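Every protein chain except one is present and positioned as in the full complex.
First chain written, first letter: the chains are A, B and C, and each begins at residue 1.
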Amino acid sequence: MNSTRSIVAVLCDHQCSPNGPVQASQLQKRLSESTSIDKLIVLQKACQDQEKKLKNIAGQKVLFAGCPYLEESGFYTRAAENLGLGPGEMLVTDVKSSIFDLYESSETIEDNLVGRLESLGRLLADSVAVKEPPVKLKRNVLIFGSGLSGLKAALELSGEKLSVDLVETEDQPVAPGCLAGGLNAPGQIEELTEQARGSEHVAIFPYRQMGPIQTVEKGFTVSFDGAQQREYGAVIYAPERIEAPAEEVGAWNLTRLYSRIMEGHSIKGRIVFILDREGETAPEVVRDVLTAAKAIKERSHAEIWILLKQVRVALPGLQELYDLAREMGIIFVKYQALHLKNDFGDFQIDGQDPQTGAAFQINKPDRVILPGRSGLSQAAVQVANSLGLRLYNDTYTQPYSLWRLANESNHPGVLVCGSARGNMDASGVAEDAASVVLALKQRLRGEGIIPVEHLASVDKDKCAYCLTCLRVCPYGAMVKNVEDRVAQVITTACQGCGVCASECPAEAITLRNLSQESVLAGMHKLLFSSI
Amino acid sequence: MADSILIIHCAEGAKKALARMSEEGHKLPPQFKTFELPCTGSVNEVLLMENLQNGSAGVVVLGCQKENCKHMDGNLRAERKVARVKKLLSEAGVEGKFVEMIFTAPDEGKRLHNTLLEFSQAAEAKGKRK
Amino acid sequence: MASKKVCVVGAGISGISVANDLAQAGIDVFLVDKNPYPGGQSVFYGCKAADECVRCGVCLVREAVATLKNKTGAECYFSSRPVGLRSSNGSMEIDIQSSANLIDWQACVECGRCVDACPEQAIEKVPGWKYFVNEKCTACGKCVDACPVGAISLKRSKEQITIQVDGIVLAAGYEPFDPAINRKWGFGTNPRVLTGSQMEKLFFEEKYLPVKAQNVAFVQCVGSRSTMEGEKHCSRVCCAYALRMSGRLKQEYPDLNIDLYYMDIQRFGKNFDQFWDQIKGKINLIASNPISIKTDDRGLPVVRYESLPELACREQTYDIVVLSNGISPARDAENLADLFNLDLNTAGFLVSPGNGSAGTNPGGIFTAGTCKRPMRIDDCVEDAAAVSRQVMHSLGVQVYP
Partner (left out) sequence: MIVAEQKPIQEILAMLPEHKKVLVVGCDTCVTVCLAGGEKEVKVMTAALRMAPKPLAEVTGISIERQCDGEFITEISEQAAQCDIILSMACGVGVQMMSDFFPEKPVLPALNTLFMGSNEGAGYWLERCLGCGDCVLDLTAGICPRTRCSKGLMNGPCGGSENGKCEVDPENLDCAWNLIYQRLKSLNRLDSLMAIQPPQDWSKSHDGGPRRLIREDVKL
C-alpha cells in the first residue's frame, strides 16, 4: 500500500439522492475505524459547483460516491481536473446502484456504504496512477489496395499533406475485379490513378515488393523490396473485391462482361442473366447487373432476360433502374425452380414461374451471365492475417459490434474502407473513403492515443513465451519481443479488455489497476461486507 | 452472506442493462452483489472457482448480447469458461453452488430482472431441499 | 476566430448524431425539435435480439441521446419548430417558434419524484434522456411541489427566437405510413390490427404482444411499393424489422405460429444470409400481394390473400395482424421545402443541393437521415457522419490541426 498517499472518500449527500439522506455523522464514525479509508468528506449538492470545496485534498487518492447525475453534470471530470487526478487515482461509485443491496434487507444504507467504500478503497490503494504522455504517432499512412476506395482515400489524405504509400495488388492499377470503378463510374479509376501518380504526397508500390507488415509501438513498419523499414501511424485496408469465375463452363461472370463492355465489344443475341441461383444476390450486385444490361441494350439490339427469385429494390435509385430497364425492353422473369442444362457452353434453361406455375424454357441463349461469389483476393487475406484482422468467410471483415464506427476494424490502427466491408457501388465507395479519412484524422489528431485505464502489461519474469496472448488478443495488440523472449503489449492498440490476462497460462499478464488479486479481494469484500 | 450471488458484469452492454433495470424500478434481492470488469472476456476459471470456494452460492457472469461484444468475442470466451467450470462442478459432485452465463441486451431491463430472479429462486429452492 | 454556428432541425437519431459530431469539432450547435424530448421516432423502439444481437441498432439511439446529454452541450430547443429564414452574405438568420419546456432538462437531476407524484401518469422517462410531460397533464401542480430542484413549471408560453447561424442541417425524419387512410387494411377499426410502429412500442415496454395469441401475421409492404397508395418507394426497413420481430416473438413464445405475407424479401445488413437461414425455418413465408384484411364475427382479423399455387383467393384468421408500415415523408416536408427553398423528389422526400460527395454547398443547407430517403438506424448514423463532414468542409472547420 502506498503509505504516502491517503485515501479520501467524497460523498454527495443531497436530499435528491435516491437513497434519501445519509446519516453523515454515523458514517464518519464508522469510517474512522476503517483501515482503507482515511478521511470522509460530505458535500451537500455536489452537482452544483461544489468541487471547489475539495482543494485541501489535492495530492490524495479520491473515492467519489454520489448519484448518477454527478457523472452527467461533469462533477467528477471537473473535480479530477482541479485536483489533477489521473485514472488510477480516483474511483467513482454510484450510490444508486447500492439500492440493489438494500431491497428487503435489514441493513441500513450506512452499513452498505461503509462496505462499498472500504472495498473500493482497498482497490484504489493498490492502483497505480496513469501518468504516461500520449504516444506520438507517425503521420504516414499505408493504404493497401489501389481500387476506387484506396485511391479516393489516398487523394483525400494527400490533400491534407499526409504522406501516403499506396500498395497495388495487381500490376495493372485497374484491377479487373473492381466493379465499383467499372460501368458505374466509367473512367474514374484511370483519372484517379493519374492524379495519385502526379501527387507528391503519394508513393505507389507493387504488392510483390511488400514485406510483412509489423505492428510496433507507434504504428506499423513495412519494408519494400528489402529496403529500409518505412513507418506508418495507421493502415487503411482497402482491397478490391474479386469475383469468382462463373460456376458453369461457357458462362461469364460480371467481371468478364464488364471488361468486354469497357473494351468496346458489342454483345449481341439472346443474353440471360441468372440471379439468386445460389443464395440471395445482394442488391448491389443487382445494380451491377442492371447497369450492365442497360449498357448492352444501349450499344446493340440484344435480347436480354433477367431471371430472378426476388425483386430487390432496397437501394436508393434501384427501383428507378428497374423501371428504366423495363422501358428499354429488358425482360424480367421471376422463377421458383430453375434447371440449367449445360453442354459445353450450349445452354438450355428450364424454369417454373411462381405466379402461374407455368413452365418456361429458354433455348440456346448466346450468352449466360452468372454473377459469381465475390470475395477478397489471396493477397488481401494474407495482409489481413498479418494485421490480425478478422475475416468473415474470407469475404468481409468480421461483422463488428454496433458500438463502433463502421470503418473500424478489430485492430485500432487499421481502418477498413470500401467493398472489403461488403458490396458497394461507386458512390458508396466515395462516401466510405471520405469517412475513413475522417476517422483516420481523428486517430492521428492530438498526436497520439490516450492510454486506456486497464492497460495490459506483461511480467517479463513470469512470461512463458507461449504466445497464447498473441492468439487470443482481439486487437492484435500483442507482439513478440524477440530480444527478451517475452510477449509485449502495443499500448497504442491495447483496449484493456483483459482477455489476455484471463487466458495467460502463466498468469504473467495483469491489467493496470485491476490485478487478479485486487479483483478477488474486491469481490471477497463485496460478498462479506454486509455481515 | 453464505447465500450471496455474485454478478460479474462487463462495463459495456451489461452495465447499461443493469442501469436500465434500476431505472425501470426493478430491484434485485439483497443477496445479489455486482462487480464490474472491463469485459467478461477477462473472467477465467480461477476467478469463478475462487469465488465459489470463498463462499458465494453462485456466480452469474453477465455479458453483452452475442455478436455485440465490444471486444469482439469476450462474452463467448466467458461462456466457454463458465461451461467448463459448470462441468467441473457437476463432475466433482459439488452441490448448492452454481455458475451461469447470461447474455443481455442493454435495453432489456425487465427480461434481465426476471432471469436473475429465477436464479435466486432456484438457488433458494435447492438450499431448502438440502 | 469565432466558432461557427450550425442549426440542426430535428433531434432524431440523424440530427443527434450530426449534433454530436459537429460539437466534437468545436462547432456551436443549436438543436431544434418539435417533440419535448430528443430521440425522435426510434427512441421508443425496442431491442429485438433473440439469442444473439440482430443489429437492429436501437441501442445506438440511446447511446447517441446519452452522448448528447452528457458531452455535447448543444443548445436545445424542444417543442419548437423553424418558422422563418433570412440569409445574407453566407450567414443565415433562422426564426424558431418555441414553446417553453415544462421540465427544465438542464436543472433536472432525474430523481424520479415527479413521476411518483403525478396522479395522471403524465410524466414519462425518455431512455438515455430525462423526463417530459405528455398530453395527459392536467396541470395539477403536484410535480412542481415534489421536485427538489425546482425544475418544473407548468406555465405554457410561446416565444419566437432568432438565431444567427452559418449552416443548417435538416434532419426532419419521417412519418410512419398511416394505414388508416385505406379501409382495406382494417386498421383503426380492429384493435387486433397493429402497425409495426405500435409493435416497436410494445417491444420497448418488453410486452411483445398486446393480447395472448396463437397465430400472428405480418403483412409486408404496407405503404411501400404500391402505386395505388401513392407510395412507390421501398421503405428498406420493413423486411428487416418484421423478420427481427418475428425472431424475437418466436423466442418469447415458442409455440406461436407466425405467417409473413411478402412481395419480395429485401436483403439487409452484412450477415443477412446467416440471419435469414435461421429465421426462415421458424416462420411461414407466403408470397402474396395485394391482400386485404376483414374482421370476422368474433372480432378477429381475417387476412384475404391470393394463394399463388392454386391461383385462388383464400382467407386465414389470426389473433394479431401486424402491418409492416413503411416510411413516408415527414408530414411537414412540404413546409420545410418551402421554407428552406429545397425540392421534393417524386416520392416526397427532400432533395438537398449539397448532397453530392463534393461536400460544398453554397446554400449552407444540408439534409441528413430519413428526410431524404428511407434509411435504417445504422444507415442514419453513417449518413450523419458523412453530412457532418460535409458541413465541416463547407464551413472550413479543420478537423486535423
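In this text, a contact is a pair of C-beta atoms (placed from the backbone, for glycine too) under 8 Å apart; a residue touches a chain by one contact, two chains touch by 3 or more.
None of the values given here were measured: they were computed from a predicted structure.
When the full complex is examined, the chain removed from view is found to touch A, B. Touching the missing chain, out of A:110, A:320, A:453 or A:507, is residue A:507. Considering B:62, B:76 or B:112, the position touching the chain not shown turns out to be B:76 (whole complex).
The omitted chain makes contact with subunit B at the following residues, 44-46, 49-50, 52-53, 73, 76-77, 80-81, 83-85, 88-89, 91-95, 97.
Summarising the interface, subunit A meets the missing chain with residues 464, 466-468, 471-472, 503, 505-507.
Note that only the chains that are shown with their structure count from here on.
When the C-beta pairs in contact are tallied for A-C and for B-C, the bigger tally goes to A-C.
Separating the centre of subunit A from that of subunit B, both taken as means of CA atoms, is a distance of 28 Å. Put simply, the C-alpha centre of subunit A and that of subunit C have 26 angstrom between them.
Inter-chain spacing, taken between the CA centroids of subunit B and subunit C, is 34 Å. The set of subunit A residues touching two or more other chains comprises 68, 399, 402-403.
Residues of subunit B in contact with at least two other chains: 64, 67-68.
Residue ranges on subunit C touching subunit A, taken from their complex, read 53, 55, 57, 59-60, 63, 69-70, 109-113, 148-149, 225, 232-234, 236, 239, 263-268, 270-273, 276, 287, 308-309, 311, 357, 359, 373, 378, 382, 385-386, 389, 399-401. Residue ranges on subunit B touching subunit A, taken from their complex, read 1, 4, 6, 8, 12, 18-19, 22, 27-30, 32-35, 37-39, 41-44, 46-47, 50-51, 54-56, 64, 67-74, 77, 81. Across the interface of their complex, subunit C is touched by residues 14-18, 47, 67-69, 71-72, 74, 160, 279-280, 282-283, 310-314, 316, 318-319, 354-357, 392, 396, 399, 402-403, 405-406, 421-422, 427, 430-431, 434-435, 438, 441-442, 444-445 of subunit A.
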